[in-house]
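Left out: one protein chain. Kept in place: all the others.
Think of it as A, B and C in the order they're written, each chain with its own count starting at 1.
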Amino acid sequence: MKRLTREQMAQRVARDIPEGAYVNLGIGLPTLVANHLPAGREILLHSENGVLGMGPAPPAGAEDPDLINAGKQPVTLRDGGCYFHHADSFAMMRGGHLDICVLGGFQVSVTGDLANWHTGEPDAIPAVGGAMDLAIGAKQVFVMMEHHTKQGVSKIVGRCSYPLTGIACVSRIYTDLAVLDVTPHGLSVVDIVDGLSFDELQRLSGVPLINPRA
Amino acid sequence: MKRLTREQMAQRVARDIPEGAYVNLGIGLPTLVANHLPAGREILLHSENGVLGMGPAPPAGAEDPDLINAGKQPVTLRDGGCYFHHADSFAMMRGGHLDICVLGGFQVSVTGDLANWHTGEPDAIPAVGGAMDLAIGAKQVFVMMEHHTKQGVSKIVGRCSYPLTGIACVSRIYTDLAVLDVTPHGLSVVDIVDGLSFDELQRLSGVPLINPRA
Amino acid sequence: MIDKTVASAAAAVAGIPDGATVMIGGFGTAGQPAELIDALIAQGARDLTIVNNNAGNGDTGLAALLKTGRVRRIVCSFPRQADSQVFDALYRSGALELELVPQGNLAERIRAAGAGIGAFYTPTGYGTALAEGKETRLIDGRAYVLEYPLRADYALIKARLGDRWGNLVYRKTARNFGPIMATAATCTIAQVDAVVPLGELDPEAVVTPGIFVQRVLAVGPAAQAAP
Partner (left out) sequence: MIDKTVASAAAAVAGIPDGATVMIGGFGTAGQPAELIDALIAQGARDLTIVNNNAGNGDTGLAALLKTGRVRRIVCSFPRQADSQVFDALYRSGALELELVPQGNLAERIRAAGAGIGAFYTPTGYGTALAEGKETRLIDGRAYVLEYPLRADYALIKARLGDRWGNLVYRKTARNFGPIMATAATCTIAQVDAVVPLGELDPEAVVTPGIFVQRVLAVGPAAQAAP
């Protein structure tokens, strides 16, 4: 069994984003998804700092400090894109208009709770940004994260121990080992990395998984 | 004593609107105020259907059906004026950004309650428009109305018998007989039409008035 | 390739079912999507709830729709006008239910639906007949009424220009309710004077981003000059 690289995870997420989708890619790992969107599909990227129809990073030297994404990296605007202010941008997110948002995660629970903004450690400086708005606002919330912490502990849990970002908000989880759907009955396996069996995946996960092929 | 004409009432209101004021003129009688604003003063007219910096009516033949005021009459736009949508327009009104609105009235009470949208008769078709928003939103609410009904009954009352538009919202009343300020102590006379004494005005009014010169 | 343009007025209003709540843009006739309303009349959906600032003028547009008898209920701020005879007769006969809403509450409730707000406290209407029976609250010494979002299944709106992604710009005070209704409906249908190539609308001046628009119908500039 070979764990997916970060780029491979991004590729796997990108495969599930259909033509015409309005999508917000969270800062960090999810940002990589932009590099793997199929060239043949028109997909509209939203960034919470007031832009829809975001294009790729500009060539070196052509950066515009007034045109950035939510991660404060320079981006470009596609033909047909437009700008709006922060309240309009978050109305778009909170009003249920985005088809998909892709977020990073510290933990996801078996019922789709998400923890991704704060480790809860007393000396950590908290920062939440738009994560809570995306978690409750997008029609589908994809979470993209390693299956395990660096210490080898499953990030898929019965109940999040880190402070929550949103309750029962996650639709689907993409890890370096598998893709899991959050269903009313629990986490259902969509696919598994090559060379890993369902039983092995189950042993590597913190919660009971559903094998739809069983 | 000679009652003011509608144009004279409009002239009297216009005198009290200072340079730089943001003003909404309600439909009906208040619309006349626009014709009497001193030429030397820059005053910005707002209309709730999404325009700030409204100019006078266009010459005949130059009407644009897409450029109208709240009374659905053709208007023009001054240099420096702009358009916005209905939620933004009412945010402007309700957020306390207009300095003055001028409204018509059926009745005003001694405590500044206003009734101006509905006679309350069972067969009357109601229509409220933006009156309730202006009544609670503008920094100052001027009401402009005849002192008496056609039947000779005072429209200045102890308590409105018509359905209310807003509670304790009126700042100043302009009638064809007098100008009255709504104060915590009651209605205080600002000025009286030529040839009418305070005592006569008091007799013609439905509530006790305050004579600040007494 | 995303292409939200539709070829005909009939295609634009296809699928609107009986019983739908339909927002219709416009303030009087400014911004009223006349071609889409005519198409809705031809389409035949009935038992409709209509949300508009007014209740029709003369005997065309919204008034003509009311006249078909297919509207059960109207939510508006200013039904009574000099030329609202169609509404007046239906209302007096009891054939049409009216929910009268102060214009600012109407706008804010539509915006709230589009923005995901569950309810909001508004000062407008407090202590009046239009707030009767509604929850109230004193906040920092001021009295407010609790109002709920107003959503729709469809919105029919009129804009000046659009593109195949559904971006829209409007014309003068015909903008009015269009941008907020677009955010509050599951399916927003915009009639425009013309569809322009992608990238032609100034990204700083797009008023309705295409995310809020599902169908775009070009009706030609004649519509704009029409009375």
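A few remarks follow.
Here, contacts are C-beta pairs under 8 Å (C-beta built on N, C-alpha and C of every residue); 3 or more make two chains touch, one makes a residue touch a chain.
Just so it is clear, the model here is predicted, and its values are computed rather than measured.
Although it is not drawn, the missing chain touches A, B, C when the whole complex is taken into account. Looking at B:Met9, B:Ala91, B:Ala127 or B:Val141, the residue that reaches the missing chain in the full complex is B:Ala91.
Only one of B:Gly81, B:Gly120 or B:Gly186 touches the chain withheld from this view, namely B:Gly81.
Here one chain is not drawn; of A:Val51, A:Leu103 or A:Ile156, the residue touching it is A:Val51. Mapped onto chain C, contacts with the missing chain fall at residues 108, 112, 115-123, 137, 139-140, 142, 144, 148, 169-172, 202, 204-205, 207. Not every partner is drawn; the one left out touches chain A at residues 47-51, 64-68, 72, 77, 83-87, 89-91, 93-94, 118, 123, 125-133, 136-137, 163-167. Mapped onto chain B, contacts with the missing chain fall at residues 19-20, 22, 42, 44, 46, 52-53, 77, 79-84, 87, 90-98, 136-137.
The criterion applied here is as follows: only the chains that are shown with their structure count from here on.
Looking at the partners of chain A and chain C together, they share no chain. The chain with its C-alpha centre at the largest distance from the centre of chain A is B.
Taking the mean of the C-alpha atoms as each chain's centre, chain A and chain C sit 35 Å apart. Centre-to-centre separation of chain B and chain C, using mean CA positions: 29 Å. Under the contact definition stated at the top, the residues of chain C that touch 2 or more other chains are 111.
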